[in-house]
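Excluded from the complex is one protein chain; the other protein chains are retained at their positions.
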Amino acid sequence: MEDLAKTTDVFSVLESRGVSRRSFMKLCAGVAAAAGLSQMAIPRVAEAIEKSVIGATSGDLYPVIWIEGASCTGCTESFAQIETPDVATVVLDVISLNYSETLSAAAGWSVEEAKAQTIEAGNYILIYEGAVLKAWGGNALRVAGEVGTEALIEAAESANAVVAVGSCAVNGGWCAAHPNPSNAMGVEQFLAEEGIKTPVVNIPGCPVNPEWIMSVLVDVVMLQDPGLLKLNDFAMPAGLFNQTVHDNCERRGHFENGEFVYEFGSEEEAKGYCLYPLGCRGPQTHSPCGVTLWNNRRSWCVQAGSPCIGCCEANPNNPGDNWVQVNAPFYKRFRDLRVGDLHFQPEPVAWVLTGIVAAALVVHGFGMKKTGRMDGGADFEPIRKWDEAHPEQSIGVYADPKTGGPVLDPAICEENTQHAAAAADEVVNDYEKE
Amino acid sequence: MTRSIIDPITRIEGHLRVEMEVEQGVVTDAWVSGGCFRGMELVVQNRTPQDAAQIVQRICGVCPVSHAHASSIAAEKAYGITISNNARLVRNLIEGAQFLHSHILWFYNLCALDYVNPLDALNANVPDTYDLAQAAGTSMDTDFYGLKEKLEAFAANGQLSIFSGNWFDCDNGEGYKLSPELNLICTAHYLEALKMQARASEVAALLGGKMPHVMTLIPGGTAFVPTESKLDDLWAMVNEIYDWVSTTMIQDTLALAPAYTDVLTFGKGCGRYIAWGVFEGPGWPYGGNYTEQMIHRYLPMGVLDEELNVSDVQEPLITEYMGHSWYKGDGTYESPYFVTEPEFTEYNVEDRYSWVKCPAYDGKPMEAGGFARILAAYQRNVPFVVEQVDAMLVALGARPGQLSVLQNTLGRTASRQIETLYIAGLMKEWTQELMEAIAGGDSEYFKEPLTTTGEGTGFWEAPRGALYHSEKVTNNNVDGYQIIIPSTWNLAPMNADGVHGPMEQALIGCPVQDVEMPINALRTVHSFDPCTACAVHITEPATGKTFKTVTSPWGVK
Partner (left out) sequence: MAHLAHYREAHPMIFVVTHWINLISMVWLIFSGFIIHYPFIPGIMGICRGSHVLFGCILFLNMIFRVIAAFFVKTSPTGGTRKQDTDYKSWLPQKDNRHQALEWIKYYLFLKKDHPLGAKLGVPQKLSYLLIPILILIMWWTGMCIWAPVMDMGPFAATVNFVGGAMSMRIIHYYLMFVFIIFMFIHIYLANVESFAPTKLMFIHKEHGGLVYDPELHNIVGEDMNPSKDK
């Protein structure tokens, strides 16, 4: 039945003879054009379309394919909120967004064909949103009758660069949080596993901030100079992600002053005090939220009264370090630690352990008191147990090699109590003479 | 007999496939498949309800606020608290901003391209366009000359961008029926809408920090405390949005409807509706009576049968069946806390073909969405809705109260504009109410839990329809979590008796001229505003041991 998913039954026959889906799509397009189905009102467009569904394969606009993996579409949504320039300008004047599951006018096979033709023409950027799912052989995500991972490989192979937008695309995001049921991971790690060498740019965030995507597009598309794009160790734009939220926070002054909000919706909140006690993740989250702000620079999490929950934290090489896992519970100072199904806050464990040690010492103290050791300790053993058992290798010299006992020698005793002090006195005397 | 397939369905949220059997130009059978599994309920397991509210909104980037809201309501019921009146207003405003954002984006930027051909707008005569806009009473904020020039430059470049692979020439060029002038107006509004949906999101960001995924809507109330400057900004923006919505959306719908009267003839669906209600009402808090609370929401709760008789929701009547979905077993489970375990087999429309489960109310499939809300509000006599629906019916040539005229693809699409206008007006009301409450000295925004062990259900609405979050909390730890999302209702596969889901039923009977570009099927799918990322999710199995556990204290490596 799955083969019926392709436009007609013919395809399953062709496929069995080794004809790829893409070439079949091309064939279809050719047939459609020959049948005169594609008569556009505007000759220029119609002429282009007879050759391809994406129009001209090159022009003033930089071709972009935007694939949604296991996404919530939040990053596309976020991109649609961009105001400088607005999204219409971006898709009509800057890039040729040839494939987008949310914005494309086309649907079904024709949009898939637009993607195939863009890939064939080359010189495009792939923007990937959402996690890569590997569960059930990639079937946790199915698009156009194929598994999601295949679509990614196909589009990434010939791209100039892959831009992984949003924390899910960077390292699996919340999808990878315990217990990671769909086996989610990030694009960079997945492509490395598949041996695909296309460079990856990671832009984390849940969702991604459209200004950050735009800053990458400006470097690569408008200035035509990917060299402008300095990346850090996580392949994230260094200019954006090398400082923490805390570094640039508008409430940082209150932090240093020690003026805090201890309860949501309180009077301190109205004064704009620091949200640190409510679990703010600003100090360890690398992101420029407080600088770029969100939604046409209208506001951002901290300005609106919510502590940062660290949604930009994403180590591309480790889905386990997704932002949910390293930050939840969000409103506590620390994350939870997990051992198997057990999860706990770090503080109580430390306090309990310390308490146990303190209690043990108190109990021990009573033992010391009971055994009469508090007043100078117990009497010394007359002989080391080992010396007693091995008189021929004895460490100490005893009054009696068998039963032990101190060697009471006033001369050595004198030497022991005077020796160093006397020497020190001499040193002082010498110094004074000089 | 031919198969027609649309995969992927674009201009929706998530991954969706529609497969149809077409006989003599009409769909005779249909299967809708949700393509992505992520396992949300498993992830929120063993976390705090506060974290759950933050994480669940990541299920969907279009309606995150609704998920945070429903989750917070569930947590508040479990905590035994009722939020303050100020928190109610702030939360209504954030939710309203998201509804406006979602509805504007959906109608103009996702749905309209099924009816409007922006490339044909190049043929428009601009003076005629101004005349037409004036006659239709729709807004003329855009410079139509400038827009036409911009489109000409775009066409001259030749790259099609988002119009790549478009279906504008479908049905032998007969599929798109608007005049070039109307196409130009609608294209102008497409571009204005892109700005206006962003403005609506900006309202959500003002109150919630950012959008998508707002930060201040938390169990117990809101972390946002309004200041005077924020209220000024809020007032200015809600007015701007209202002014735009009130001069475009219904006018444009009525202007394009005459060209597409055939779309009024198909896409009815199952004809039964559910709405759990949204926007907490002015008589807050209704003495803790949940049913009263839901009935008095601005858009009230209602379960509507085939005759559109309205009744109150009864939680135990909600069930889920998964015999046609990629989960183990084929049992039917009762609300709340269904026990399911994902297991992909293969795509087979005779057997299992979707990640979406099949929910039922009283054993029957139900349609959820803006249309369901409007019908419930009409039957519950919400004055604004009754007045506007009757006016629309008259404009469509029917008589007031003849609701069956709207039970189809175009009716479903059109009725949402009434809802948009209603909410845009309410936003102004709530802002004023909030200003008055603050002036009156009311300053409570957040409440601490009274207990940290309990159970609660959040009956709420996303822009796409009835949303249900239910959670069981022990010592502030989530033990069980269940979500039923509007698109799960609408995109449901066949139930145990072989009855198709609402969207499948709506597709059956759609005229399809061209199986390669079944535009009417696409219009029907878009009329539901599907959201598949939300629709697919599962619950923790009772044992909790199904998935690999990890031993590293730092989590999954």
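Chains: A and B, in written order; residue numbering restarts at 1 for each.
By definition in this document, contacts are C-beta pairs under 8 Å (C-beta built on N, C-alpha and C of every residue); 3 or more make two chains touch, one makes a residue touch a chain.
Here the structure is a predicted model, which means the values were calculated and not measured.
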From A:79, A:190, A:276 or A:294, residue that would touch the chain that is not displayed:
A:276
Logged for chain A, residues touching the omitted partner chain are 233, 242, 244, 246-247, 255-260, 276-277, 281, 283-284, 310, 313, 315, 318, 320-321, 326-327, 333-335, 337, 346-347, 350, 353-354, 357-358, 361, 364-365, 367-368, 371, 373-382, 384-386, 395-398, 406-410, 412-413, 415-421
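In this section, only the chains that are shown with their structure count from here on.
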Chain A-chain B separation of Cα centroids, rounded to whole Å
31
Per the touch rule, the chain B residues reaching chain A in their complex are 2-3, 5-15, 17, 19, 33, 35-39, 42-43, 46-48, 50-51, 54-55, 58-62, 64, 87, 105, 109-110, 113, 119-120, 122-123, 150, 154-169, 172-173, 180, 191, 194-195, 197-199, 201-202, 204-213, 215-216, 218, 220-225, 227, 233, 326, 342-344, 346-350, 355, 443-446, 448, 515-517, 522, 533-534, 538, 544-545, 547-557
